[in-house]
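Missing here: one protein chain of the complex. Every other protein chain is in place.
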Amino acid sequence: MQNTETRTIGIVMNGVTGRMGSNQHLKRSILPIIEQGGVPVGDDTVVMPDPILVGRNPAKLERLAEETGVDRWTTDVDAALSDPDNEIYFDAQITDLRHESVLHALDAGKHIYCEKPSALSTEHALELYDAAEDRGVVHGVVQDKLWLPGLQKLKRLIDSGYFGRILEVRGDFGYWVFRGDQVPAQRPSWNYREEDGGGIILDMFCHWRYVLDNLFGGVESVCSLGKTHLKKRWDESGEPYTCTAEDAAYAMFELAGGATAQFNSSWTTRVRRDDLLTIQVDGTEGSAVAGLRTCLMQPLGATPRPVWNPDVDNPHSFYDDWLPVPAQEDHQNAFKTQWELFLQHVARDEPFPWDLLEGAKGVQLAELGYDAWEQRTWLDVPALDRASARA
Amino acid sequence: MQNTETRTIGIVMNGVTGRMGSNQHLKRSILPIIEQGGVPVGDDTVVMPDPILVGRNPAKLERLAEETGVDRWTTDVDAALSDPDNEIYFDAQITDLRHESVLHALDAGKHIYCEKPSALSTEHALELYDAAEDRGVVHGVVQDKLWLPGLQKLKRLIDSGYFGRILEVRGDFGYWVFRGDQVPAQRPSWNYREEDGGGIILDMFCHWRYVLDNLFGGVESVCSLGKTHLKKRWDESGEPYTCTAEDAAYAMFELAGGATAQFNSSWTTRVRRDDLLTIQVDGTEGSAVAGLRTCLMQPLGATPRPVWNPDVDNPHSFYDDWLPVPAQEDHQNAFKTQWELFLQHVARDEPFPWDLLEGAKGVQLAELGYDAWEQRTWLDVPALDRASARA
Amino acid sequence: MQNTETRTIGIVMNGVTGRMGSNQHLKRSILPIIEQGGVPVGDDTVVMPDPILVGRNPAKLERLAEETGVDRWTTDVDAALSDPDNEIYFDAQITDLRHESVLHALDAGKHIYCEKPSALSTEHALELYDAAEDRGVVHGVVQDKLWLPGLQKLKRLIDSGYFGRILEVRGDFGYWVFRGDQVPAQRPSWNYREEDGGGIILDMFCHWRYVLDNLFGGVESVCSLGKTHLKKRWDESGEPYTCTAEDAAYAMFELAGGATAQFNSSWTTRVRRDDLLTIQVDGTEGSAVAGLRTCLMQPLGATPRPVWNPDVDNPHSFYDDWLPVPAQEDHQNAFKTQWELFLQHVARDEPFPWDLLEGAKGVQLAELGYDAWEQRTWLDVPALDRASARA
Partner (left out) sequence: MQNTETRTIGIVMNGVTGRMGSNQHLKRSILPIIEQGGVPVGDDTVVMPDPILVGRNPAKLERLAEETGVDRWTTDVDAALSDPDNEIYFDAQITDLRHESVLHALDAGKHIYCEKPSALSTEHALELYDAAEDRGVVHGVVQDKLWLPGLQKLKRLIDSGYFGRILEVRGDFGYWVFRGDQVPAQRPSWNYREEDGGGIILDMFCHWRYVLDNLFGGVESVCSLGKTHLKKRWDESGEPYTCTAEDAAYAMFELAGGATAQFNSSWTTRVRRDDLLTIQVDGTEGSAVAGLRTCLMQPLGATPRPVWNPDVDNPHSFYDDWLPVPAQEDHQNAFKTQWELFLQHVARDEPFPWDLLEGAKGVQLAELGYDAWEQRTWLDVPALDRASARA
């Protein structure tokens, strides 16, 4: 390692004062990467990120800079983009600012990495993809759930052929988000207002798309139902407001390869399962249930033959029929893992697998989810491609 | 007790050599009712059932008669119907024989009690209802799940106002039915052949209809997806056969009052939940999860505020946040309970609440379930009534 | 934050060398408030307390000043009061000095904050209230139990309507205070001498008054019985002395709204309950038991139907029928919370809800408790008001 060369890459981190930008991307990803001495690329190079914090509120930026020891910050995104050492533009702003900002950064020739959803419409999301491809830059979209330890364990089971043929996938996501009157709400109030980009379909279907596509087979059709179960909530300052965005979504998907997926996403449920997100997979040769960090398996040979007898208390605990899948590697923060991969691809100037096209697919599924709900029907999911191919 | 009058009612039990007829209706319902000295009706009367076993296989009938000590049996259903002491006709034959047999018994003026589904089509089911009403007899259809201890506890919570407004209902039914090659299948092979009246939608949607209608609000619309996940199984004699009926069904329902219901029914899943059937109910003031005999509750005041942090193992067990709802009465076999109620209604010559119209609603929901699946769309559930009202 | 203005408020902390003054008010309230950068008032102001330690023993004061790093201390309370920057007078002296001292500080125009009981008689307590109102200052009395985490959780349950109608409240306070011969006593010896302001009624009924008034309904009548169970104890220097003040009090209260409260206060009991103070509340729809930090709930739906059968060991644990109420906010020290609220009210020059009138009510209940004990009867609790209204 003593002969390795360090290549420093400046990153314009826009919107880094927000919750996700600050906690997950700056504090749990970029800073730890710096602390660990960068990311190795091949045997002789190390990539070292050099962030510049960008936002609109100078007080917040200054405080974040002080807190984290990052010395570069600015409210002038153009100035940041004009510095050729800043090779990457990262966007974690609120969604409706993303489209314009990313296009602007592409004009400046930057590599692009951004939060999901990459845009508010499939059309806009594809525009970003086309523009990035036209410029030949490396581009990516956050798809953190793929690196959750629980899903990594599940992926390992899938890759090993453990399941035989996968028959059904069952996703349960959610928990009770307090109304905000007696107990403060755990989520920002804009999540519950359609006019502010809220809604659980827009928020979560982006995730379900890449999880399904990557683990179980491409999503081919969707049927969904949204509900605004709580019509009234209280906001950050204790004021009541009317909820206009759905707080629960019930959905079914058909997947390439023949499996079906049923996903519940709800901010109005109480949790009686292993974790806040669980994904159960049933296959001909075995089943598994993944949570954020855990994964439990029940192979065919251990599958019990339960008896339906409501006349006596069930002497069998169905929770005892499962075996934990052990961790076989150290799992680090999922956001950090994807950042390391992105930095490596930039350093090698290679296409990033989880790119703006994949991001556009997430936006597409959310869009179709809303359409299917409105039309009360199943909708097919068309393939996405570059504009030239679409023409 | 010395002044009570015993009224004996003969029951033609047709199809009693089948699994359900033999186990649930004869051995766990009628025989225990006889043993306990009948069913009291008011202060001075006791109804005593007097079964005559009817079937097509005399050897099986004779064996069953010997085993149970019932001395009346025959293969001649007409002879049984011609005896005026046999006031009730009960049908537990395979479904496609039910329509004709029940009409025949109605012609003989009998009260009718039968297994679900009451027919293979809504049209036929309504015909039975109309015919029974025309003849003025008492009639009923098995709706046993209503008397499961777990659902009775759930019903008590609902009636007490515990939930506040009910937002969503989540039903999970199913378990792994073995293919029959290595491990014998737990269910008869006709369940997996459409041509023999198989299919999990036909089997289970009858149940979901009355459970939803009675506990949560009338079913107003349905969207469903069926799948024949396993294409090949081995039958009772070890011979392979092709599966033509769906072995899993994913469904969403909208209910009067605004709640949504999502039900999974599957013979190809492995159980990681409290029971073979669980129903979770989320309301504004609390949630509950009912199984066959148990029911767990989590009031709003005990609802936790979980933290999403996949970087460390979750220190919180979501299973500890629930409290069991105690049994407040002795629960007996659900089939027996409904039999006792039916006998009391016959003795009083009063309309039975769970009648052939309610049974027809179950058939209707199954039929619409198949239609919605085929048409890939949501379907509304029309109100059902007598032919005269329909005309 | 760069535009916030810091307003420093000097506080004359009299009696701060005593146990409560030193531990709870100085070390756990004022100093942490200074360390955290003051208390925000609105968006643009921060109030910063600046204590001056006042007492009679210069050696103790100097030692405390050194230990805590507070640089201002004096034995000359008049000098401290004459400094206009010292806007607040806080009194934690022994009770019989409070009346005169507070009146003196009011003459100097200070805002008043003091320990309970605010005086030794209702008449004196009301005099303080009248004098403070006449001068138009902000005034408050310590009512720390209101901010105990356990009682805050209980309050949340009450506000949510969880209990239905509240029927009975049951308070159990106390523990074994050692005599001081073998094992040193945990409490000062003056607590057990009436001539020094001791007695558990005077000490605790002040608390029960505001707890009952604020949570369950105004106290309308009282019946109480005091007992000096241990007649002889050993003081701080190991000398025996005769106990002249009651060390246990048994009381019943009737509350506005119809609930009854029964409170046990005892320094001669051993603890077999969840905490040193527990308050059980029984309502038509549920019960709860609050401790200092915990609160457990049992809704009606989970209420068991216990069987009285002393012939066999009870197979049922009554402790398992309860569910913890989770903390939904960060709970800090109760004294500190009230200090922050008081400082904010001073900064805004707004009336403080827990003022000298509320403090007088506590003194009143203690006084009536002694009277009821002496007269062996129930006594009604008259409404309290300003002298002008009383006249």
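Here the chain labels run A, B and C in written order, and each chain numbers its own residues starting at 1.
Here, a contact is a pair of C-beta atoms (placed from the backbone, for glycine too) under 8 Å apart; a residue touches a chain by one contact, two chains touch by 3 or more.
Since the model is a prediction, treat every value here as computed from it, not as a measurement.
Student: Which chains here touch the chain that is missing from view?
Tutor: It touches the following shown chains in the full complex: B, C.
Student: Can you tell me which of C:C206, C:C223 or C:L343 touches the chain that was removed from the display?
Tutor: C:C223
Student: Tell me where the left-out chain touches chain C, residue by residue.
Tutor: Its contact residues with the unshown chain are 28, 148-150, 167-168, 170, 175-176, 178, 183, 186, 221, 223, 225, 227, 229-230, 248, 250, 252, 254, 260, 262, 264, 266, 268-276, 280, 282, 284, 286-287, 289, 291-294, 296, 298, 303-306, 308, 310-311, 313-314, 318-319, 321-322, 332-334, 376-378.
Student: With the missing chain put back, which residues of chain B would touch it? List them for me.
Tutor: These residues touch the chain not displayed: 1-3, 156, 159-160, 328-329.
In this text, only the chains that are shown with their structure count from here on.
Student: Could you grab the centroid distance between chain B and chain C? Build each centroid from C-alpha atoms only and quote it in angstrom.
Tutor: Chain centroid spacing, chain B to chain C, equals 60 Å.
Student: Check each residue of chain B and list the ones that touch at least two other chains.
Tutor: Answer for chain B, listing residues that touch two or more other chains: 286, 298, 303-305, 321-322.
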